[in-house]
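All protein chains but one are shown in place.
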Amino acid sequence: MPAKKRIHVMDEADVRREIARMAREIVECNGGIAGLVLMGVHRRGTQIADLLLKEIEQIGGGPVSYGSIDITLYRDDLGTIGPRPVVGESELPASGIDGQTVVLVDDVAYTGRTMRAAINELSDWGRPRRIQFCVLVDRGGRELPIQPDFVGRAVTVAKDQRVEVYVPELDGKLGVELRTVEPEAA
Amino acid sequence: MSRSLLLRGGRVVDPSQKLDAKRDVLLVDGKVATVRAKLDAPENARVVECAGLVVTPGLIDVHVHLREPGEEHKETIATGAAAAAAGGFTAVCAMPNTDPPIDDPAAVGFVAAEGRRAGSARVYPVGCISAGRDGKRLALIGEMVEAGAVAVTDDGNPVMDSGLMRTALEYALAFGIPVADHPEDLGLSLTGHMNEGIVATRLGLPGKPNAAEDIHIVRDLLLAELTGGHIHLQHVSTRFGVESIRQAKARGVHVTAEATPHHLVLTHDAVIGYRTDAKMNPPLRAAEDMAAVRAGLADGTLDSVATDHAPHHYDEKEAAFAEAPNGIVGLETALGIMLTRVVGEGVIDLPTLVERMSCAPARAFNLPGGTLAEGSPADVTVFDPKETWVVDPRAFLSKSRNTPFTGWELTGRPKLTVVAGRIVFGDDEARPRRRRGER
Partner (left out) sequence: MTPTPAALGKDLVGLQYLSADQLRTILDTAEPFKEISERRIKKVPVLRGKTIVNLFFEASTRTRISFEFAEKRLSADTVNIVAAGSSISKGETLVDTARNLEAMRIDMVVMRHPASGAAQFLADRIPSNVVNAGDGRHEHPTQGLLDLLTIRDRMGRVEGLKVCIVGDILHSRVARSNIYGLLTLGAEVAVCGPPTLMPPAVQELGVQVFTRVEEAIEWSDVLNVLRLQLERMEAGYVPSLREYNRIWGVSNARLEAAKKDLLVLHPGPMNRGVEIDSDVADGPRSVILDQVTNGVAVRMAVLYLLAGGQPERAEAAKQGGGDA
């Protein structure tokens, strides 16, 4: 992908700091960790969720249920972009989600369509007491009336820029950059 | 009678006279009058300049299906004769597997009369071997010959009963006509839809093994040897079949045999993709068989080229492969295919082509023509050996379009077809006179 320019947004320390802050907010907002379930959205959301989970378990002093969700089959754009041959697996937390507070975790919030799909999918899985949404980066540009409850960093991003979130498991580092991309590659 | 016609300055190729030279050909009163290096046009004669063209005795196809009576939606005697003329043929032999079959003198008379009325290429009726083509007892062979039949065959069906075949070969001796057979042992091939082999296996189609054809070729040769009768083996497609005929000819068995243009240029690979326009019987065989048919044509084992012109309505071929009927049209592509892919690839030379498409078929079926000797019928084919054209079935005069050669680029094209001194194809004056009594 031809990149013209990279703009630094967050380094590893920034990411860890924001995750720690969001972990505290989540625990506070929910009055502890009882009934809390963390679910990462494939793919990079799951890595962010892992980091968040460790923080929350430390703060809460006990284990927290977690799972992951792949929204590929709930996307609304199959007809326009074609199928994605790589369909990830969703993993239901051991505790189930009925009656729980599910915190969906993703790397970036943009149009809101991923969140919409994730909420739909969760409703097919069961009936959570409450769904909250947590993202590392909110780049704005919503096309649906859905807002995250917990935001690491809100950034203003031009149309031709992409938010790149790097996680150690996939990219060998932790951090966030903005990349300007050629229009046809966007 | 027609106007005199002078074909001037063409390359005249007539193997019957071992002639291959630039000549003028004068046709008078339906006969070949003179063939000379330089002729003056008589008064009133029409002159056709043939410089750069090839002039040959009229091509004869001893194996065509004209579908009339019974299946006039596929072809009629008139459209078939017109297609023949457009393909450079001056005469065709109409197979009797119509509905009803041509198995009595009245039916033979009907075909002959419709042929005359068409006023195009000559149409010679062929009668059935067995009454109703059911392979049980002889048809009225003598009366059919009197009515104009030039041969007998149950084509489409083989004669399964060897005893009946023996009887037919013996009986036909009285009339000096060939007994033509579609050699196929149905016990081995009835369920098949294409050549047995790797292509059929991949396509999941039941096959017809070479042996089905070989067994009947050998049987027919043995019976001809036994009876002294004249066996004419139709559309030979197998290597063993060719070799068996070669040996029988060497022994002096009275056998003549056909090769079709499609078995000379296509293999069973043409079926891949379930191409129903490559479905015929006998089926397109393996490459080794095609090579053997070519060799047989070259050395004269297969003495005649015949098209097995088999028209089918478009919606009959627009079907799943197993449900589609056998056969392809061939009259309007034969000469181009033979010139481009058989002569052009060095299998035979041009005089041999004329021998196989005109002289030999005339001899095999005892037909007039097949020569430009003075006094013989003025049946002449003129073609341009250099003209390149692309096969477009929409332009066919045949009613049917079922050809595997669509889109093929061919070099060599009929320009003028003359029957009994009259131009039946190749210029605007030659529109066939339909539904009139005389020629």
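Letters A and B mark the chains in the order given here, with residues in each chain numbered from 1 onward.
Just so it is clear, a residue touches a chain if its C-beta (ideal position, glycine included) is under 8 Å from a C-beta of that chain, and two chains touch if they have at least 3 such contacts.
As the structure is a prediction and not an experimental result, all values here were calculated from the model.
Of the candidate positions B:14, B:61, B:155 or B:196, contact with the hidden chain is made by B:196. Considering the full assembly, B:274 is the residue among B:240, B:274, B:389 or B:408 that touches the omitted chain. Considering the full assembly, B:321 is the residue among B:321, B:365 or B:383 that touches the omitted chain. Considering B:178, B:207 or B:283, the position touching the chain not shown turns out to be B:207 (whole complex).
If you put the hidden chain back, the residue from A:13, A:29, A:73 or A:144 that touches it is A:73.
In the full complex, subunit A touches the omitted chain through residues 70, 72-75, 78-80, 82-90, 92, 120-121, 124-126.
Touching residues on subunit B toward the chain that is not drawn are 196-198, 200-207, 209, 273-274, 315, 318-323.
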